[in-house]
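Have a look at the structure that comes next, please.
Shown here: the complex without one of its protein chains, the others still in place.
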Amino acid sequence: MESRESFELRETARMEAFSDAIFAFAITLLVLDLRDPTGSGKPLFQGLVDDWQSFFALVTSFVTILIMWMNHHNMFNYVRRIDRRLMLLNGLLFLFVILTPFTTSLVASHITSTDANAAAAVYSGNFLLLAFVWNGLWWYASSGKRLLGNTVTEEQARSISRQYAVAPISYGAALVLSFFSGLASVIVILAVAAFFAITATISD
Amino acid sequence: MESRESFELRETARMEAFSDAIFAFAITLLVLDLRDPTGSGKPLFQGLVDDWQSFFALVTSFVTILIMWMNHHNMFNYVRRIDRRLMLLNGLLFLFVILTPFTTSLVASHITSTDANAAAAVYSGNFLLLAFVWNGLWWYASSGKRLLGNTVTEEQARSISRQYAVAPISYGAALVLSFFSGLASVIVILAVAAFFAITATISD
Amino acid sequence: MESRESFELRETARMEAFSDAIFAFAITLLVLDLRDPTGSGKPLFQGLVDDWQSFFALVTSFVTILIMWMNHHNMFNYVRRIDRRLMLLNGLLFLFVILTPFTTSLVASHITSTDANAAAAVYSGNFLLLAFVWNGLWWYASSGKRLLGNTVTEEQARSISRQYAVAPISYGAALVLSFFSGLASVIVILAVAAFFAITATISD
Partner (left out) sequence: MESRESFELRETARMEAFSDAIFAFAITLLVLDLRDPTGSGKPLFQGLVDDWQSFFALVTSFVTILIMWMNHHNMFNYVRRIDRRLMLLNGLLFLFVILTPFTTSLVASHITSTDANAAAAVYSGNFLLLAFVWNGLWWYASSGKRLLGNTVTEEQARSISRQYAVAPISYGAALVLSFFSGLASVIVILAVAAFFAITATISD
């Protein structure tokens, strides 16, 4: 018979694998947005340069999803048990993860047009909802150390809570800002991505 | 040499991984249905609002597949051995799982048109077939406890059988209903999804 | 330090996972070929019925890939070690696996047209090449029991060799037949699929 601990590790591993598969697909699907730009009769090089927004959107989406993957990976070094509610919250999280390539490409196409503010509002709105679910998931797993590993200290948990709280506050600000300046809103969002890239990389 | 038990765990794990990959992939492909709505010259915000049916279909498909994943996951906490017939039945199940995004988008596009009843019939028909295979799979695995884990009791198995039997009965009713009212049929199907979301979440 | 046996199991598991992921994606991508048939102004039901070939192609591809997955799974219950040449052969196998949905949809679109024979030739040609690689892979792994598990007997290995040899012979016949009758060629191929579905299911 399987021990309780082995069962829990297996369950957690299965949810991690499911999550990783979605991250991996979402990051690979991005390439489907690239098109040979010579259909309109332009020389290839000119076409690729004129289509720089597609490449910018690709790189931005790619890096954003990669950073989310790294942070998700980190979170599940602390969360070592799962239950059904966590599975549901984690699933909900991916609803907003898979929307990221769509909202990024909206921003890339419209940032220089009259729709810049609307595109930035959609973009920051998606990240704001994602951040709410992310914090909710962490709050659910960490409150009373419900689903954390035994070796995680109170101090570590609080430190992570503070770090994650940066996201909804910043994305809320970016959403408000988007009504005045789409570009400023997008810059805030990229700055938050940089912040989480750095914390994900140096926190070893 | 590998023990029988270790072999069985490995086999089951491989089928779970295959199933999870299909779930993860099907759920991520949903995002390909979203399009920038400004092609027709509309402002972005107006276009997104007018295209609410695409988002409704995305969220419905997403949540439906997520709930199926959670219930599949639960089922394989009881089914702890596999054989070839189970692999075939499980494969057949996914034929209807991957059709879900297609039938959902049919319903979303046609629910307000004269094709509402036809779309609801296709939608409920797909779920009815899925429910038949799901129940057949469970029946095959659980009868005489053929492929269940050693610790599963008769009472647990019967309780799950009763719970699963709700699906074909309700979807059958939804199919009949679809000939009279597409909308009523769809509401029944969403209610069944809610039922399974709740049982999947509270049965810890 | 990791033992040799544990290393080999891990390596084999990783190649199985890679293979399973390709099977899972290929089987899920099939759904992208389905389209809402009402664009041309037809009622939904009529459109779906007229488009029966798309559904036939989907089901055929789905079942074919599922049977290949089951047989691949079976083969790797015997092949318990891998080396680089096997990885290359296994990779080559998937070149023909991922072509299956494409050749199936060609057959489905053209079986009633003047291109029926050409489509059947492409279809059977793809399966013939797949069968050559499959037999080559098995021959490489099994000759001198190079990469088989310790518990596999000579008799078992020979029995599997005989079973696999059915494929290139039948697909060769189907290819020849396709020059005279596309339909007859396709029927042979579906009969081979049924043969392997049965052997994969009953050989427990």
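In this document, chain identifiers A, B and C correspond to the written order of the chains, with residue numbering beginning at 1 in each.
Basically, a contact is a pair of C-beta atoms (placed from the backbone, for glycine too) under 8 Å apart; a residue touches a chain by one contact, two chains touch by 3 or more.
What you are looking at is a predicted structure, and each value in this text was computed from that prediction instead of being measured.
Across the whole complex, the hidden chain's contacts among the shown chains comprise A, C.
Touch with the chain that is not drawn comes from one residue among A:T114, A:S181 or A:T201, which is A:T201.
Here the missing chain is touched by one residue of A:L30, A:I82, A:A120 or A:A141, and it is A:L30.
Of the candidate positions C:T12, C:T38 or C:S105, contact with the hidden chain is made by C:S105.
Remark: the residues of chain A touching the chain excluded from display are 13, 16-17, 20-21, 23-25, 27-32, 34, 36, 38, 43-45, 48, 59, 62, 66, 69-70, 73, 150-151, 197, 200-204.
The chain not displayed touches chain C at residues 1, 14, 17-18, 21-22, 25-26, 29, 32, 83-85, 87-88, 91-92, 94-95, 98-99, 101-102, 105-106, 109-110, 114-115, 118-119, 121-122.
Just so we're on the same page, only the chains that are shown with their structure count from here on.
Under the contact definition stated at the top, no chain borders both chain B and chain C. Chain A and chain B have CA centres that are 26 Å apart. Rounded to a whole number, the gap between the C-alpha centres of chain A and chain C is 36 angstrom.
The set of chain A residues that touch two or more partner chains comprises 21.
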